[in-house]
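Note that one protein chain is taken out, while the other chains of the complex remain in position.
What follows is chain A.
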Amino acid sequence: MPTMLEVRGLAHRYGSYAAVENLSFTVAEDELACIVGPSGCGKSTLLRCVAGLIKPTAGGVTLHGDPVDGVPADLAVVFQDYSRSLFPWLSVRGNVEFPLRTRVSNRTERRKRAEEALAWVGLEAAGSKYPWQLSGGMQQRVSIARALACKPALLLMDEPFASVDAQTRADLEDLLLRVRREHGSTVLLVTHDIDESVYLGDRVLVLSKSPASIVADLTVTLPAQRDQIATRGSARFVELRTEIARLLHDRPGAPPPPNAANSDALAAERFLAAEREEARQQSSH
């Protein structure tokens, strides 16, 4: 299968703090790849580099052959924090139409695309509501519909189901699997939940503690059709999750923590670097 995304030698530093170091992997077309790693290891940083939201300090990203410089046109991101990612002043339909304004010039066509995307996530009846009138799970479905409406070549998801309750989470996971089967989407999904990565992924990339680098690239040899109860109970599933858990926890630790004064200085430096970064991005917008 042709390669959709290629990440090569990617590194990102906030000031002198290395969040991501020398990361390389590829994602094939139509593949759902999960990235799993401990909290704070640099998963979001990696995703933001891929999305072109921040510039990597070294290395590069190519999306179906084109180097990513700035935000690629045929890419969409679903953020963890749906309540902050949706625009509260737009109706549900308005939110889904938001990215389409530049992509579909005809109004009725745009409206149709939005309705279609809402139907994919089972929200055809909620179009004229405002986001705050929906439950958390429904709001995250709206942001998934908004991303899908763009028909992105690559869908990036940053812990998309981390802020909803367990039942909603299972529903959303199945919804993602169904939608991507129906539309043949390529997905790169970040999570810190080992079970979720195995349940959803065709492949699981395991990241080390900060600075993130890839410690394993596992192919999930589970039947394509997943089921919340049968799949999670299967021997192969348990084997895979145990293997990943071991990879995550038995790693020889990160370099010894610097002494307190030093780490204060480091934190301050990171903070300043982040401010500069933000200022740069604001001015570039």
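Here, a residue touches a chain if its C-beta (ideal position, glycine included) is under 8 Å from a C-beta of that chain, and two chains touch if they have at least 3 such contacts; residues count from 1.
Operating definition for what follows: contacts and distances are computed from a predicted model.
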Protein that the absent chain corresponds to, by UniProt name, given "Tryptophan synthase beta chain", "Cytochrome bd-I oxidase subunit I", "Nitrate ABC transporter permease" or "Sigma-70 family RNA polymerase sigma factor": "Nitrate ABC transporter permease"
Residue, one of A:M4, A:L63, A:C150 or A:V206, that touches the chain absent here: A:C150
Residue of A:S39, A:T102 or A:T221 touching the missing chain in the full complex: A:T102
Selected from A:D81, A:D195, A:E243 or A:E269 as touching the chain missing from the view: A:D81
Positions on chain A contacted by the hidden chain, ascending: 48, 51, 53, 71, 73, 75-77, 79, 81, 84-85, 87-91, 98-99, 101-102, 130, 132-133, 150, 278-279, 281-283, 285
